[in-house]
Structures are given as structure tokens and as C-alpha cells.
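For this depiction, one protein chain was excluded, whereas all remaining protein chains were kept in their positions.
Moving on to subunit A:
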């Protein structure tokens, strides 16, 4: 979308100028899960490869904010910054590991459209949407919860807000969800940040949306060919039954 591009260019340009320092300052922002993976690589990789990985990782984190992912650019960046071209089998292996790792990373952090989310027990949903309506705030043990209707240009879904999210997010807010989870929670199929995910407000108002289909109002069944996956079985309701279409 045209509205996102300028920020992407700005970030990319900054990396060209300040790559090193930005990389190092961002190491602290590595999520705990990825940190341990990095630990493995630091033991087998030399400084240069780690440098490449960190650079690209940082860039990925930045582009996560903009939502644009260019695999070819990421991989070519790795090639450009990684000077080791000849080399021993060990070095070649490091490079190989690096690329595999990063390719894995790229696929894990792609932003998806709401119409493509599928119930799963993993926190791998990276999406951007606008908040349409909030329900009432209730208590679930010690924490506050609040159901909400959110949507992007492709679909809507019920988003379960938790804790401080309930009071912070307001209708009209554009929210970026990282590492969210779309699953059954107390018999409701909802999208939420969960323990490992993070929802952040990135803007207001300027995003288009549709309210149908609503991904929470679909009956899902297990894929007979792959019992770990779900497929759409039937539409329970085209619009949210909790919030209803806008009057």
C-alpha cells in the first residue's frame, strides 16, 4: 500500500549509513526464543557471519513494522555483506546455516492477511488490522479481558484483548500484531497476542477494511490428510454475531 512505502525506504537507507551501530543496539531486542538460536550460531560462526545475521535480522525486525517483505533483497543483502567467498568447508557450512536460518526466519515473520489465518496452537500470526469495535471489559482471574472486532482489507476476526490492552486500544486504532495466536480460547475462536506475542498501535484511521468474512464465525474441521491442520468446513455467519454489521 502506498501509505507504507516511505517508512520502509527510510529504514533501509538508515541501515546503509548506520548498519553497524544499529545492529549492535538491536541485539538486546532479540526475543528470548531467537536468542537461544543465536547462541548456537555464535558458537559455530565467526564475527563476520554473525554480523551478517544480525544485520539482516535487525532489518527484518524493522520491516516487520512496515509489513513489506522482500526475500530476494534480504538474501542478496546477506551475500553483499558477507565477504567470505572462497573458503574452507567450515566457513561454507556457516554460510549455509546462515541462509537456512534466515530463510526460516523470513517465512516465520511474514505478515499475513486475516483471510489466510487458520486455527493453530502456535503463535505465528503476524498481522496488521484496524480495531472496529470493543466489547465490555470483564475479569478473567486477575486480568482484564475485552473482546473486540478487528479487520483488514481481506477479512475481520474477533480479537481478544488482555490486561492493559483493554484500556489502551480504541476503535479506529491500527494495530500490528507480532507472534499472535489464533485458536480456541474458552470455546471462542479468537485472535490474541498470547503470552509470546505483542500488539502495538501503529496508527489511526487510515486503513481500509471489510467486515465479511469473519474468521471467528467459521466452523473449522481437521484436514483428513493432515490431522494437525484445520480447514474451513462451513460459514456460521458472514458477519460477527457478537458485534453485528455496522448500522
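Keep this in mind: a contact is a pair of C-beta atoms (placed from the backbone, for glycine too) under 8 Å apart; a residue touches a chain by one contact, two chains touch by 3 or more; residues count from 1.
FYI, contacts and distances are computed from a predicted model.
Of "Interleukin-7", "Integrator complex subunit 3 N-terminal domain-containing protein", "Origin recognition complex subunit 5" or "Pyruvate dehydrogenase E1 component subunit beta", only "Integrator complex subunit 3 N-terminal domain-containing protein" is the UniProt protein name of the chain excluded from the display.
The residue from A:127, A:181 or A:199 that touches the chain not shown here is A:199. Checked against the full complex, the one of A:134, A:158 or A:176 touching the unshown chain is A:176. Where subunit A meets the missing chain, the touching residues are 7, 10, 14, 17-18, 21-22, 25, 65, 132, 164-165, 168-169, 171-172, 176, 199-202, 204-206, 208-209, 246-247.
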